[in-house]
Every structure is written in C-alpha cells, then in structure tokens.
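A single protein chain has been omitted; all remaining protein chains appear in their positions.
Let's turn to subunit A:
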Amino acid sequence: MTRKQKRLAVIGGGVGFLVAAVLLVMFAFSQSIAYFYVPGDLQKTEVPPGTRIRLGGLVEAGSVERGSGSTVSFVVTDTIGTVPVTYTGILPDLFREGQGVVAEGAFTAGSQVFVADTVLAKHDETYMPKDVADRLEAQGVTLGGKETIR
C-alpha cells in the first residue's frame, strides 16, 4: 500500500467507526426512550400495551393496597384522570399517599392497569418530581401549602 492508501484506510476506518457509533446511538434511542405522561394525557392519547412510559402524578389518598407478599397497588392521579398501578418490590422510603410519584413501566394488553417496574418518589419533603410539578402546574392544579411546585 502506498502512503496515501494507508492514510485513506485509517481515515476510512475512523469514519466507519463513528458512523457505526451514530447508528448504534440512534438504535439505542429508539429502544430505550420513555415518554412522560400524566393520567390526564392518557384520556386523550392511547398508549399501546407494552410501550414503556413514565407515569407521573400524585398517589391518590386512600388508594394504596398491599396485596400478597410484596405486591402493592395504588392509583396515580392528576385530579383530571386516574390510572391504577401495580408494583412488585419495595417502595421508596418517601412513597406516601397524596404525594408526588413517578412510575416507570407499561400497560398490559387487555387491561387498564399500569404495571410498574420502577417507582420513584420525591427525594425530600419539599421536593416534587420536576416532570410532575411542571405538568400539574400547566394544568392549573395547585397542590397546596409547602408541597406546591418549586
């Protein structure tokens, strides 16, 4: 190989690697992005079963029920719509009724129940998950007292 060919080979290899990386990133994005919804959105748009989303809102007061073992069911509300959620596992320390929560998971086929595999609750007593706060604020929901949006 001449020097020019060698150089071309190196540059070609480098560019090829970068292109592969870009394609990989795009593929990974298509696989792993989760959109954020509040229950009110779900009345307007249908989310197909099995599509991974993040569901945010408030845990409806009085809705938390502990089933057998470590399965818990509760209702997420944004005062406009409600979505029943089940979750198996240990809830975060800060999970409480009437407070903000983000559940990650998907709807199961033929059921209105949202099966969460991850539940995130706010990190301290004055913190509301930012996504939830923004969206609730946009819908004109006031949460009262210190728990309002920051």
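Keep in mind that, in the parts below, contacts are C-beta pairs under 8 Å (C-beta built on N, C-alpha and C of every residue); 3 or more make two chains touch, one makes a residue touch a chain; residues count from 1.
The working rule: contacts and distances are computed from a predicted model.
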Exercise. Which choice in "Sugar ABC transporter permease", "Heme exporter protein A", "Cytochrome c-type biogenesis protein CcmF" or "Putative membrane protein" gives the name that UniProt lists for the one chain left out?
Worked result: "Cytochrome c-type biogenesis protein CcmF"
Problem set entry | Per the touch definition above, residue among A:L18, A:A61 or A:V113 touching the missing chain | A:L18
For this session: By the contact definition given up top, give the residues of subunit A that touch the hidden chain.
Result: 6, 9-10, 13-14, 17-18, 21, 24-25, 27-29, 31-36, 54, 66, 69-70, 88-91, 93-94, 104, 123-125, 129-131, 134-135, 150
